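Removed from the display is one protein chain of the complex; every other protein chain stays in position.
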Amino acid sequence: MIDLSVHLAGLKLANPTMTCSGTCGYAFEYGDFMDLSQLGAFVTKSVTREERPGNPPARIVETRGGMLNAIGLANVGLKRFLDEKVPQLEKMPCPIVVNVAGHSYDDYVETVAAMNPIACVGSVELNVSCPNVKDGLTFGTNPGRLKELVHEVKKVLPAKPLMVKLSPNVDDVAVTARAAIEGGADVLTLVNTFTAMSIDIHRRRPRLANVTGGLSGPAIKPIAIHMVSRVYRQVAKAAGVPIVGMGGVQTWQDAAEFILAGASAVAIGTALFVDPAAPNKICEGLGEWVSKQGAEKLSDLVGTVQMPGD
Amino acid sequence: MIDLSVHLAGLKLANPTMTCSGTCGYAFEYGDFMDLSQLGAFVTKSVTREERPGNPPARIVETRGGMLNAIGLANVGLKRFLDEKVPQLEKMPCPIVVNVAGHSYDDYVETVAAMNPIACVGSVELNVSCPNVKDGLTFGTNPGRLKELVHEVKKVLPAKPLMVKLSPNVDDVAVTARAAIEGGADVLTLVNTFTAMSIDIHRRRPRLANVTGGLSGPAIKPIAIHMVSRVYRQVAKAAGVPIVGMGGVQTWQDAAEFILAGASAVAIGTALFVDPAAPNKICEGLGEWVSKQGAEKLSDLVGTVQMPGD
Amino acid sequence: MNQRRGQFTGVVCANIPLCREHFKLVMEVRGFPPTKAGQFVQLLCRSTRDLDYVERELEWPSPQRPEVENVDLIAPTALLRRPFSLAGATTDGETATIEVIHRVVGVGTDWLVQLRTGDEVGILGPLGNTFSHPVENQIAILVGGGVGIPPMLYLASELVGKKVIAFCGATTRDLLSLTVTADARTPGIDSIEPLYNIQEFAAHGIPAVISTDDGSYGFRGFVTQSLQEYLDRFRIRGEMAVIYTCGPEVMMKRVADLARARQIPCQVAVERAMACGMGTCQSCCIRVKKPDASAVPLPGQDWCYRLACTDGPVFAGEELLW
Partner (left out) sequence: MNQRRGQFTGVVCANIPLCREHFKLVMEVRGFPPTKAGQFVQLLCRSTRDLDYVERELEWPSPQRPEVENVDLIAPTALLRRPFSLAGATTDGETATIEVIHRVVGVGTDWLVQLRTGDEVGILGPLGNTFSHPVENQIAILVGGGVGIPPMLYLASELVGKKVIAFCGATTRDLLSLTVTADARTPGIDSIEPLYNIQEFAAHGIPAVISTDDGSYGFRGFVTQSLQEYLDRFRIRGEMAVIYTCGPEVMMKRVADLARARQIPCQVAVERAMACGMGTCQSCCIRVKKPDASAVPLPGQDWCYRLACTDGPVFAGEELLW
């Protein structure tokens, strides 16, 4: 039997397939379409302290091999999350990661602190990189502020591993990765979406009401693979911090590529819209691949792409 | 008659279609496949002071909606360029831009200085952003060094407009754009390729011998559009510096998108491999579009995407 | 018969041009759950082969399908699925036969047009809420425009034996996705007399008024004009009737206004760009009045967003702010 299990700091997953925040709702939305019990971990939509209506429509547009979204962190807010969504999450048949976003240190600290005592929440993922909300960007692209934020947040989450989700819109993602680890991140997740834009050339206006949005999907995969590989080799491997890789994962082959680059687990986002059963299929395919590679555990293959210098 | 002409500082183009450096050779390579006389301007492969053999193969790999290249600036070097290529360029039926790359201030200055007296060279484009050669990156991502480099180079090119080609691998391309303009750039060209990677999951090794390569093609277009729009509105428009937009242009619709975002001209790269006649077709399509938009001159449409705040 | 929504593969029975740009796609789907008018499906507008890479690669070596070494190259035409209203559905044991009517507007629908009998189509569904049927003695007024006609056809099939009248419009006769029976009287250019000459409605005993913007068939003008004349002539108000509508946004807004002015309840099936179709991505938001506990209020505003895919696509006309 192939061992697909993954240890993300304190969080144990039966297999390396996770969902991407914002692409799978709060709990059972995909319940009829995928086997949630076969999911390595479920990651909720970003939760902010206050409710947010989000951006006006159009909020999405398809591009070549990808899509732009400018949802604007539409979410029910912390209070209703605790009241309405947590009871649902308690029934979920897989580990839960709550994604938290905010506009200030206080926002983050208060929301994360509220997750610490909730038994069914296995981990918190900090969204410091959502490019759609003005203030969100600064935490994710400024190493100093990022380190401080992670440090503050880590204090109020003693009971659970903290994941920090990195923005790809930077000079060098290894620098923000290092800052996050220095701040106390237990797990790094990358990448979030790339700031991008699409214009309707007939009406001569942006296709998204918010003008810019975040590019996700297969189009960004080669950049995401590079970033995972770079963070793994420059920072994470030495620090013993596991990586969750994402950005364009559609098939098990894509997932295997992330694993070889240095990701311990992979998250699937845009592909869920096309095939909600994708994580289940990816899990199956990875098992076969691991055994074809002559390995017994998927974890033995993490980061094993052979570099010319090695 | 629709006026498609473009003024890029001192350089006059009959229409806004240019080629991307590195995708069209040195002169007549595409002569049998496109009408070079219908090209707005031809941009040569990067020339460096010394000859460069380039990276070992494999140098390219196709990805979803794009390709990676790690050519490693393979080129004949300045001496042979002057001896062998300039006589060819003199016969070209369109304006010529020579792209220059280097590893030090001296490299750039010497190579650019050599272009100043050559009559058939209409402009020089500085490649400060090629991500495949280690030292190349620092000029393009460090605003201070970039400004200094442009300043030095500008001194030895009194006779011609200087184009500076920006790297997209930065926190904020408006910052490097401003640095280039402060250094004396007459035209900005963007974007160069994104650092990216692809892994062969069966052999567990990078698909490119150089490990990483630059992502180009339709996949990157939405990010490139955003960057052109940002540079135009934040910096270039006020400074009166025209932009040449590139990154995934395949059709006239793509070109129109760049023009609305703020580009005065567009360059076509990866698409040439698929359809060397693409610039000619784009030129034709743009003409029809300008008249459908009720404009008389293409230049009237530059940067006219209607933003919500406007 | 399966009661759960899910991912299915439909087999094309027919893909028939109804008029210029509109096609009726009929698919047999094993195990597809029961559906109701108003609901929609998310169609994969490219080969289902694209999704099944797992199984295929594991079959290698095979003479049929190569191992595609570089799966990056599996670049489909339309990445995301496309939503389509159900235009009708019947079941026979384990197998449902569902219909959609699609208008060719882009790459996804262009792929659909090329489907032939026996081809396979990836389906997610059924999705969304449903129309509420009229109560005893209420007249059901079905108002469909262009690509909004399909859900009205499905609704008509559910209302057999009730008091129903249909109003359908198109820009021109060529774009009218309905069948005029050969023996029918041709309606007058300024007449709103309901006729039984539209096969899709007549089959259920439902009279229909057709309008075309250019008068190339039936009433000359917008469907909202013929509707208004009808409501006024027969003094239809309040709970006497219930109006169901689907079509271009400007048309639906006008229909909702006509209904509101007469206190007639109105159910509107809206369209929004959708990624998921099941409430996960928040892309399909629409503004509604009267925020309630399940919706996010904008501070200091009396409106909120709802999701067209799960809170809708059917909304009460009076609550919509669009």
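Order of writing sets the labels: A, B and C. Residues in every chain begin at 1.
Basically, a contact is a pair of C-beta atoms (placed from the backbone, for glycine too) under 8 Å apart; a residue touches a chain by one contact, two chains touch by 3 or more.
What you are looking at is a predicted structure, and each value in this text was computed from that prediction instead of being measured.
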Which residue of A:Asn55, A:Asn169, A:Ser198 or A:Ser216 touches the chain not shown here: A:Ser198
Of C:Gln7, C:Gln42, C:Ser85 or C:Thr109, the residue in touch with the unshown chain: C:Thr109
Contact with the hidden chain (one of C:Met27, C:Val41 or C:Ala78): C:Ala78
Chain B residues touching the omitted chain (full complex): 22-25, 29-30, 32-33, 45, 51-54, 56-62, 65-67, 69, 71, 74-77, 217-218, 221-222, 250-254, 270, 272-278, 281-282, 284-285, 288
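The rule is short, and it goes like this: only the chains that are shown with their structure count from here on.
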Neighbouring chains common to chain B and chain C, by label: A
Most distant chain from chain C by Cα centroid: B
Inter-centroid spacing, chain B versus chain A (mean Cα positions, whole Å): 34
Shared-contact residues (touching 2 or more other chains) in chain B: 63-65, 198
Junction residues of chain C - those touching two or more other chains: 72, 74-75
